[in-house]
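To start, the structure under review is shown below, and the notes come after it.
Only a single protein chain was left out; the remaining protein chains are all shown in position.
By written order: A, B, C and D. Residues from 1 in each chain.
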Amino acid sequence: MVLLESLVNGLIQGSIYALFAASFTIIFGVMDIPNMGHAALFAGGAYVFYQVTMLSGLPWPVGIVAAVVVIGALGAIVERGLLAPLYDRSESEYVFGVILLTLGLARIFERAFAQIWGHEPHSVSLAGLQRGSLEAFGVSVTTLELLVVVFSIANFAVLYWLINYTNTGLGLQAIVQDRDLARLKGVNVSRTFLVAFVLGSAMAAVAGVMNAAMFSLTPDMGASLLIKAFIVVILGGIGRVLGAAVAGYALGVYEAFAILYLSSYYIYASEFAILILFFLAKAVLLDEGEENLGAVLVDRVRGLRGVAR
Amino acid sequence: MALLEVNDLERTFGGIVALDGVTFDVASGETNVIIGPNGAGKTTLFNCITGYHIPDHGTVRFQGTDITSTPDYKTARTGIRRTFQEVDVFDELTVAENISLGAFESSPREMMELLDLLDIHDKEGSELTLFERKRVSLALASEGELLLLDEVFSGLNPTEKPAMVGYLDALAERKTLMLIEHDIETAFDLADTVTILAQGQVMKRGTPEEMLDDETVREDFLGEMAI
Amino acid sequence: MTRELLTVDDLHVSYGDMEVIRDADLNVPAGDVVAIVGANGAGKTTLLDAVAGVKAIDSGDVRFDGESIVGEEPFERIDRGLAYVPERHRIFPEMTVRNNLQTAMIPAADVSRDEQLDRVFDLFPILRDRQSQVAGTMSGGQQQMLAIAQGLVIDPDLIMFDEPTLGLAPKIVEDIRDTIVDISESGVTVLLVDEQIRMAKQVSDRMYLMRKNTLQYLGERGEFEDAYQNAVDQVLE
Amino acid sequence: MSTDTASGVAGEQIDGDLERIEWQSVARSVGITLVLGLLAIPLVSASSYVGYTALLVLVFAVMASGYNLMLGWPNLLVFCPAALAVIGGVTSALLVNVFGVPYLLAMLAGGVVAAVVGSLVALSAIAIGSSFEIIIATLAFEEIVYYLFTNWGAVGPTGISGIPAPAIGPVTFETQVAQYLFLLAVLTVAVAVVATFDRSLVGTLAVATSENEDLLRSIGYNPTRYKFVSVVVGALLLGVGGSLYAHVNGLITPGGFTLDQTVFLLVIAVVGGLRTVHGPIIGAIILVGLPEVVRTFGLSDMKPYIVGGMLIVVVLFLPRGVLGGLYDRLGNGGDRSWRFWR
Partner (left out) sequence: TGVLGGGGGGKIKLGAINPLSGAAAFYGELATETQTAWKNRINEDGGIDVDGTQREVSLVEYDDESNNSAARSAAKRLATVDNVAMILSSWRSTGAIAIAPIANDNEIPTFTHGFTPEVNEPGSYMMRMTVSTVMDAYPALRQVQQSDDIQNIGVIAETGDWGDDTLALMDWWFDQPDNDGGYTELGRFSFSQQDFSSYITKAKRAYNNDNIDAVYVQTWASAMQRFIQQQAREGLNEQMPILTGLGGADYNSIDEVGAAMDNVYALGVYTRLAYADNPAIAETLSEDALSQFEEYKGLDAPMHPTAFNVYADAQAARQGIAEAGSTEGSEIRDALVGTEITTLLGKTTINDRGQPAIPGSLIKFGADGDSAVVEDVAWSGQLPPITSIPPNVDL
């Protein structure tokens, strides 16, 4: 009973992580852009929705469309205007550059949201979905929570299809590996990247609306989710859409159960410890496609021992 | 005693058998050329000798000591140096700096003189032409006793190849060389012995003349251009 | 009169202040194999890059099948049937062999994918066996085969090879040579950059020498021997 | 000698001895720091507030110098400098407060403990290998340090307060000018460490690891070693910086050393110029000083725009940071490490 309920809680919590991570996967996981401004796009979508529905009184579908369009356009401007000039840089310059630049953007956006809409939490209503609820086996979930689960799964499904079964997805993978060669092989580099970034932004906008409807709307609404999303995407394996989905839900479920059994301070600490161990284990066991575990282990241990040389 | 003794080396990658029981010796001062089809395991053999990869089975002995599982940076210090199939130099360092990093005992100047690099000593790695890069990477690799050179001629044009042969001849006076090569003509010019590797196995070893005399070798491995 | 499939007129290309190609004219008749030979750094790769649309040109004209393609993006040129196999087995190292081929087919809207895959797999059976291997873990020569397959898989009208036999074993070089002859016979036009020269002589119908940034016409099939010797002398002097 | 003149090649450029460090150039770097630092004293003593800001600049410059060693040379994306700094700070604060250890000893102990922890971080980061996984794993490590400290009675969420000012023997650096001089001395030592590292073979090899590990291994060097040394030395400086922070402020709270602080240090290092000896100092002046300028002009409201805008401009137009950009402009490659024998 409690277990079932915790499982449901975990899945819902996981869906929230997954919801945020889904749009982040394409921008960070696939396109290799560590976008620190993603939380701002997320909140921005919700603010546009708030403006259109709660302040201007238009129906909610208009709000969704407006959020998608405005944030998608914003994404396009950011990608074309600010990120594109960095693509040719060496790896470390690129990573630092993108992190700092999007951090700067995040500051600007957060401040702008606060100045326009205030710091106080707003509540938004999404077609009254918060109210309706379903009950089965003594566990109740709201319609909105269900929708969030469905939406995040649908997001991942679309992404999975897009990355693995479409030209755009193939092109994306190619660009990330070797931009010049991708162009030479006829991938429309600027369009593909633009499309993907805009798609990621638009997905973030819708996710933001849902998150705001579930909880409340503040300028820094996505901040705490951003780091989880980083974890989820990397845990799932860069570029692996399904991996990110699984990691998102795993994290949610882990937290839900950890609350039941672990002294609460250690939930997050243990989460992070597990994460580090996971990376270490993965590095040792699955060394870039090598399947000879023994040899890899020996290699690694030797590499470390070499320090003392 | 042979300088290098390779005994029954095996290495697989997943289901792919790259080396399948390779055994041979290289005597000190000898220039040994390894030829064979693409994917035969030549590069993997170099990787296993240097310790870049650890073989699944078999041993590598250098100057009588077992170095099978010695990591690559240590084998480099004991006297086995190599070049990579993808020519590599440090792009952000100048030629002189590159070579100073590679040289432990001998003087960088000597090496640069030998390889005609003095004139370009202050060009950065990223500014070099292919031939220059090849020479710098050769210089980086030339400190050891035994030099493993992976396709040093590939991509060089007909005027550059003879020059490269000249450099290698000069090196061969002092060092033991193993070359992986697809350019049969040039390679056989240099070779004291030739090893044919195919499907991870040593097919035949012998002098260049013996190879050219062998009908099946000619047909299967040398191609008509070598004739 | 044969139709000129590719024409380059008065082409100038530079890197920064350095002019790498000066006043180059090139005619590639449909169905022929045209070879360009020349020393390292002469500008051959740059010429192909310019024709493929990955390197911007300073001035001049590039026409494909009669139409100017200057300013077009590479994907537009590929869609016209212009394939390019760049030098030194440039492939996508972290993708599988199959995905490498699929990626190459993205801009070629009208080819039948499975058929094309089958065709290149027949040409390079090793690639069929290694379809799901991560391309970067293949041997150098295998990667070169993949690079060539990437060019062929779009069923082009004109294919440009930049040193296609680099790093390939002699037997495979012969296979590639035969392949070039085969595809040429099936109507595909080939523009070949080769340093080995020997192969260029064997397969080409027309030959150019790239020397000190200029392109010099060496002659038609049958006239090569003298012209070639001349050219080599010039290079060596 | 005659061949030299004949081919126009100076002997030193070619026969450079990698094991030999050019102390002259190290001394130059240190000298510049010291002279400019001393020249600024009138500013410090004239206004106590400028002086206070100057102390912060020096403290952050020490920390960022340490961080720069990890980021700039081997390009290891270690994301837990704040954790290493707080470890140093807490160690030194507890040693002084609880055990009455003399400050200088406590400061060194802070550095050493941070370095020991840093060595574990380094080994893990090297084993993990992939950049983004290193980022997340080290971020996670930072969180763990935060949880452990907030949960540990001796520190707790409100941290340690009432930490005495730095002192050497009987001399306590109470006044701002005194503290400034002490911090300047420590920073000078830090600059000496970084410059020596930079001009040494180890530093050059650390750079080489970021370029091509396989090639490095093939010529007999173990990249692990040079990455390791960079991180450990960096951690040492971070620990010392954390100790300075604790004793200058009299307070250290775990909450002040989380992601925000890490990002702040990252921004200082990158804005100043990665892989430059003086970059972190320039970065600290800009990033600690900027908010004060903003305040002075009554633009507090605009600060996020100003800081955000500055980050964007730096990234777009000065990718190698202010100092790196300056060196590029001057065209002399500045103190790029591998120019070690020029």
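Quick notes on this structure:
Just so it is clear, a contact is a pair of C-beta atoms (placed from the backbone, for glycine too) under 8 Å apart; a residue touches a chain by one contact, two chains touch by 3 or more.
Remember, it's a predicted structure, so these values are computed and weren't measured experimentally.
Judged over the whole assembly, touch between the missing chain and the shown ones holds for A, D.
Within the complete assembly, A:Gly118 is the residue of A:Pro59, A:Gly81 or A:Gly118 that touches the hidden chain. Across A:Asn9, A:Thr53, A:Gln173 or A:Ser201, the single residue that touches the chain missing here is A:Asn9. Considering the whole complex, the residue from D:Asn97, D:Thr172 or D:Asn249 that touches the absent chain is D:Asn249. Touch with the chain that is not drawn comes from one residue among D:Ser45, D:Asn97 or D:Thr150, which is D:Thr150. The set of chain D residues touching the chain not shown comprises 47-49, 52-53, 56, 150, 156-159, 161, 249-251, 253, 255-256, 260, 291-292, 295, 300-301, 303-304.
Residues of chain A in contact with the chain left out of this view: 2, 5-6, 9-10, 12-13, 16, 110-111, 114, 118-121, 123, 133, 140, 142, 211, 214-216, 218-220, 223-224, 255-256, 259-260, 264-265, 268.
The rule is simple: only the chains that are shown with their structure count from here on.
With every chain reduced to the mean of its CA atoms, the largest distance from chain D is reached by C. As a whole-number value, the distance joining the C-alpha centres of chain B and chain D reads 43 Å. Centre-to-centre separation between chain B and chain C, using Cα means, comes to 30 Å.
Averaged Cα coordinates give chain C a centre that lies 51 Å from the centre of chain D. Residue positions 13, 71, 73-74 of chain B each touch two or more of the other chains. Among the residues of chain D, those in touch with two or more other chains are 222. Looking at the complex, you find that chain B touches chain D at residues 50, 52, 71-74, 76-77, 81-84, 88-93, 96-97, 100-102, 104, 107-109, 112, 118-119, 121-122, 140-141, 143. Considering their complex, residues 34, 82, 85-86, 89, 91-93, 95-97, 99-101, 103-108, 110-111, 115, 227, 230-231, 234-235, 238, 265-266, 268-269, 272-273, 275-276, 279-280, 282-284, 300, 303-304, 306-307, 309 of chain A touch chain D.
Against chain C, the residues of chain A that register as touching in their complex are 167, 170-171, 173-174, 177-178, 180-188, 289.
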